[in-house]
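Excerpt of the complex: some chains, original placement.
Labels run A and B following the written order; every chain starts at residue 1.
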């Protein structure tokens, strides 16, 4: 039997986490040989792979800007990533998430260095257990850095949820299905900027503020972890 | 694939500068304050074939929403609930930047933000849309049709959707011996049960200013927009940052404050639209 999904008498969640605790996070970069940059990020059972190609010439010549590179982002779920098989055709949800993920990354990449080119970011959800967009943005940020693209800052993301009246960090699928609110946040802490902000559900103004603080603290830690992982990978390369 | 917009019109730097000078004095090019939405006008019941309809004018922006109902089977995991679907189209006659074809990411985002806002506050009582539990329920389609795009499609569309739903009828029907439901369209049944109202307020960050209800040019020169959804009690019931600029924490705080004020204006207009056609 599964634990009841909520907050127990000890203040812990169904998987034993504290409200402000993330699931175990794993980050790997350089996991793909062909891509200019790549990363695999896991938030608990959620596994997301991101790869970057470019800057490269666009296939359609008109799809360029004279003063900067264009960013193209696809968020896509593998058919076997979900409980019921997902049709490989892009869903409306995937279209929206591709957009907000692109917007969460767009301003940290210094695209002005590569006018008239395209930078492609492919985010593939291999296993979906809640927080796929957050893990995807985190993976994409790592993949962009792994590709050696100049960036103003690194980005990471996490969602805050509200369950049984309490705010909790990094909601998993079980929690999401019973949650009262879901607030995904992405930020570039080194710039002090929130780059993605969505809320699905009902929160008071105070809860929004508190949830946001919770998210931003976690994002700082995630970005710190990104830096460590990237540094290790450079060192490996330099050896 | 979501792609950096590469076909938006270019707003001359001078124009941008003139907007900013106005903002400095707290006003806009049409005379309103940076915290005020444009003139809002809602006409309901503008279409006879739709079960509900509303035309919203927000300055020069025009959005038409139509409600159509069908009988369908409920989802397996909610046998005692009707189905609500929001669909939005950026009809090409509304703007030179719209192209014919299936909804793009902007139209999909628009529909999904409205859909989530309606759903989170349980605006429509889905339980009241059941004809025979587990077998036959009402499917309520809300179709958002953007007719003229001069910015802030979110707020205009949300108002149109709400107003159309608040004035929508479920047609009379007959249960045939076969179990099929035969509709008597046009013959007045009961109203769709709308329990709560929700509005969105969109602010935009332009230069160092947070402005309410941006027009199209203001959208183009903005860093990002923030769409906040509110229920009648002014609780935050949804949010979506749109656009690629980063947002500071204090900007969010300011946006919430000014949005709450604007929400009250929208609610007033929406309240007037209730029942009236």
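Here is the rule we go by: contacts are C-beta pairs under 8 Å (C-beta built on N, C-alpha and C of every residue); 3 or more make two chains touch, one makes a residue touch a chain.
Here the structure is a predicted model, which means the values were calculated and not measured.
Novice: Counting over the whole complex in this file, how many of each chain type are there?
Specialist: A x3, B x3
Just so we're on the same page, only the chains that are shown with their structure count from here on.
Novice: Approximately how many whole Å separate the CA-defined centres of subunit A and subunit B?
Specialist: Computed value for the inter-centroid distance: 27 Å.
Novice: Please output the residues of subunit B touching subunit A within their complex, sorted ascending.
Specialist: Listed in rising order, the residues are 1-4, 6, 105-106, 108-109, 111-112, 116, 120-121, 224, 226, 231, 235-249, 252-253, 256.
Novice: Using the touch rule from the top, collect the residues of subunit A that touch subunit B in their complex.
Specialist: Those residues of subunit A that touch subunit B are 63-65, 70-74, 92-93, 95-96, 98-103, 106-108, 111, 183, 187-188, 191-205, 208-209, 212, 216.
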